[in-house]
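Every protein chain except one is present and positioned as in the full complex.
Here is subunit A:
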Amino acid sequence: MSTQDSRGILFTHTRPQEGFRLLELTPELEELLTSKDAPVLELKSPSTALAQAVIDPTAHDYVNLCTPTQTYRIRQVQSSNSLHILRPSRGEISQADIKVVEEDAGESGALNLPDEAVTAISKCSSTLELHIPPGGFSVIPFLEKSLRLYDRRSDDDGDIAMGGSADPTAPLGSKKMRSARENVYQDIPMSTAQCEQGWMELCAFVDGAEEVACWRPSARSRLAVWKRLVDGAILQGIDLEKQFLVGDLWKSVVDDEEMELPFPRALLEAVVRRICIADERPPLSDDIKWASFDKVECTQWVGETYLAATAPTTSSAIGRSELLRAWKDCLPETWRGEVALSKLPNGCYNSPDPTTICFVEPSQRQPTSKTASAPATAAKAKNTRNWHELLKGRR
C-alpha cells in the first residue's frame, strides 16, 4: 500500500451496472442522517385528488423529501459530466486483461494485484438537489381540501347534530385520533410536524360519534365555540388568563338542561389548543388537560375569526365601527380594552372603502417575509452553483 503512489490503482468497469441515486444533502439533513438515531425520511407527493385541488404554480409533478419536521422540494439536476460510483474491486478480472493497461514488465517490476483495484459500478448523469421555495411550504391549502367542513352553530336545530345515542362525551382514544390524523397526512406532501402545526392552526378535530371523521370548523363555528366558552367561563368563574382545567371548561359549556351537546368536545379542545399560550401547548399526541389564554393573542384571534365569519368577502364587507363593537362583545369584560384595528394580524383584512372592512383569506395575502425561513436562504445561496438558476436570474 505504501507504494501505491508510484504504481497507481487499477481502474475497471463492472458489468452489469447497479442502480443508484445521488442526493445532495443540506447541512441539516447531513446532521440528521449521521446522528445516532437517524429518523426514517419520506419521499412524498400529493395524492392525485389533492394534486388537482392544490395546484403548485412552480411545479407540475413533484416529490418532496420530508424529515419529521422539515420539507424540501426535490429537483433533478442533469449534468453533462458523468458521476461514477466506485468501490474496491473484488478481483473478478483476469490477469491477461490487465495487459491492456499495464506494460508486460514495467520498470516497477510488477503488475497491479487485482485486489488493488477499484471498479465503477454505477453511472449517474443527474443528482437530486433539495430546495425550499421562497415563502416555504404551506400545509393549510392541503388540509382545507382534505378535511370536512364543520359548519354548525350551537343554536342550530339539532337535525344534523353529531352525537346521537352513543355516549358522545366519551372521547375517541388518542390512538384512534392519531391514526385518523396520520391518514390525512399520508396524502399531504409535507412533514408530519408541519401537518400537525397546520392542523392545530385550523382547529381541526377528529370526531368519532358516528364514524371517525376529520373536520375543520368554519370561522362561524369557531366563533360560536368561543362565545359559548366565554359565557361558560364567566358563569362558572373560570379565569381564562390563569391555568384552568379544560375538563372544567367543557362542563361549564355543556348545559345540563339540553339534550344535545352544543358541539363535540374535541372541537372545544381544538379551539383551546389553538388559542392557549403557545409555550404551554402540548403536542397533538397528548391530551390538553390544562390551559391558559393570553389576553392579547386571544383577542387577536377572536377579531380575525369574527371578521372571517361575518365578512368573508369584499361584497359582504361590514362597517369598521360595527366590527369593533361586535369584537368587544365577544370578549370577557376585562379584555375589551385590547380591541383595535391595529391589533388584527398583518394583512388579514382589506378595506373596500374607508369605512368598511372585510376578511382576506390567508392564501390571498401578500407573502410576508417571516415564512421565508433560514433554510430557504441557505438553499438559495447554494443554487448559484447551478447555471439554470444563474441564467434565470439574468433574464
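Going forward, contacts are C-beta pairs under 8 Å (C-beta built on N, C-alpha and C of every residue); 3 or more make two chains touch, one makes a residue touch a chain; residues count from 1.
Note that in this section contacts and distances are computed from a predicted model.
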Options "RING-type E3 ubiquitin transferase", "Transcription initiation factor TFIID subunit 8", "dolichyl-diphosphooligosaccharide--protein glycotransferase" or "Chromosome transmission fidelity protein 8": UniProt name of the undisplayed chain: "Chromosome transmission fidelity protein 8"
Selected residue (touches chain absent from view) among A:Leu83, A:Leu149, A:Ala278 or A:Val296: A:Leu83
Touching residues (missing chain, whole complex) on subunit A: 1-2, 4-5, 8-27, 29-30, 32-34, 38-47, 65, 80-93, 97-98, 100-103, 106, 112, 115-120, 123, 127, 186-187, 189, 382, 385
